[in-house]
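What you see is the complex with one protein chain gone and the rest in place.
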Amino acid sequence: MNHTASDRKDWPLFEIFIRPKNGLSHKHVGSLHAADAKMALGNARDVYTRRGEGVSIWAVPAAAIAASDPADKASLFEPADDKVYRHPTFYEIPADVKNI
Amino acid sequence: MYTQGLDSKADQGAQPSPRLVTDNDIRFQERIDAEEKIEPRDWMPDGYRRTLVRQIAQHAHSEIVGMLPEGNWITRAPSLRRKVALLAKVQDEGGHGLYLYSAAETLGVSRDELVEQLLAGKAKYSSIFNYPTLTWADIGAIGWLVDGAAIMNQVPLCRCSYGPYARAMIRVCREESFHQRQGYELMLALANGTAEQKRMAQDALNRWWWPSLMMFGPSDDQSAHSAQNMAWKIKRFSNDELRQRFVDATVPQAEFLGLTIPDPDLRLNAETGHYEFGAIDWSEFNEILKGNGPCNRERLEARRKAWDEGAWVREAATAHAAKRAQRHLKNVG
């Protein structure tokens, strides 16, 4: 048998997210290959939770993720930098006023 | 180290071709100098991407090929406790290979392309795994020396400038922490055991010592890419620095075991506080990189066999997934 890339089709790539414990969000931990979603969940369990790292797994086909372009970083994220009125410290309240 | 092949001057593939320095290059270097991490979709010089793909792939291949020499002894481990420890360790190496292939995939290559290169004999992996595991003590020596050497290299890689590689290495280092202890504990049992066991332990040290030192790659004056890789913060310490650190850490451990390091020139320099050691036989190292080590052929044959014999399984899973998806569509439609 030869080893040309053309005679096979890869199992698709899945991105794996794990919830470390209830109360916390799922966090991206890495990726793996699987033929289908069910296998991806099983593989994620075996690959990424061997030391009890999680209580819940999401497997997302990598192709299904829409990602922002780093080139747009300035236009996407910098405008938020000067919107100081979104932060509580923008508002001045006399020190005598409690519980606010 | 696991990527020592990159450092060889004979290996010109990753040599960046001379070209003009652009504004992008300057901005990129500024980000690196500011210890900013580079993420997959960020702009990066071709040389940086190429070097990383090759380095991460070599690292991944080393983990996968590295499963073989130790895997040899899983079915012969002398107690059930040792058996589960070894099985879990070799499995971890498979996992580490997987994390690293994943990191390489963020740079736009597929894992299968990388595997193809390995199987075709076009990719390199660490020279150390082309040595045979002849006795049970070799499992101890690998854990103690080979994993010990690997840790020296991998801890700084956790701070590598490329985000996905650094993150993979953090996970690898966290999991590896038991590997070296597993090996040393095994050696300790042999060193404190019967005369035959002690002989086994010394024999393994004799055979694995020099190859372990070679794992750090050629000495700095012979290393082709160090300067650029240091500037890019892909690499943080030179080969010789890491090798010295390893020798300094390991010699007292060997003394504690009551074993003799097979180097008549080894001595502690009281002034520097460092051990001085004898000359490394680089001709052996170069022959192994060329494919002439004791097990180069066996290792690649084993990987090819697994891959070829697994083809029908991978195809079946793909075919079944397609059938399922189609049935699902029919049911929905």
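To keep things simple, chains are lettered A and B as they appear, and every chain counts its residues starting from 1.
Assume a residue touches a chain if its C-beta (ideal position, glycine included) is under 8 Å from a C-beta of that chain, and two chains touch if they have at least 3 such contacts.
Just so it is clear, contacts and distances are computed from a predicted model.
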Report task. If you had to name the missing chain as UniProt does, which of "Phenylacetate-CoA oxygenase subunit PaaI", "MoaD: molybdopterin converting factor, subunit 1", "Hydrogenase expression/formation protein HypE" or "TRAP transporter small permease protein" would it be? Result -> "Phenylacetate-CoA oxygenase subunit PaaI"
Query raised in the report: Which of these, B:I74, B:V109, B:A249 or B:I280, touches the one chain of the complex that we don't see?
Result: B:I74
Query raised in the report: Quick one: which of B:G108, B:P132, B:G193 or B:G291 touches the chain that's been left out?
Result: B:G193
**Report entry** Selected residue (touches chain absent from view) among B:I26, B:A120, B:L268 or B:A306
**Finding:** B:A306
Query - For subunit B, residues in touch with the removed chain - result: 64, 67-68, 71, 74-84, 87-88, 90-91, 94-95, 97-98, 101, 136, 186, 189-190, 193-194, 196-197, 302, 305-306, 309-317, 319-321, 323
Query raised in the report: List the subunit A residues touching the unshown chain?
Result: 11, 32-35, 38-39, 42-43, 45-47, 50
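Here is the rule we use: only the chains that are shown with their structure count from here on.
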**Report entry** Interfacial residue positions of subunit A with respect to subunit B in the complex
**Finding:** 1, 3-5, 8-11, 13, 29-33, 35-36, 39, 47, 50-51, 67, 69-71
Report summary line: In the complex, subunit B touches subunit A at residues 39, 41-43, 91-92, 95, 98-99, 102, 105, 110-113, 116, 119-120, 167-168, 171, 175, 304, 307-308, 311, 314-315, 317-318, 320-321, 324-325
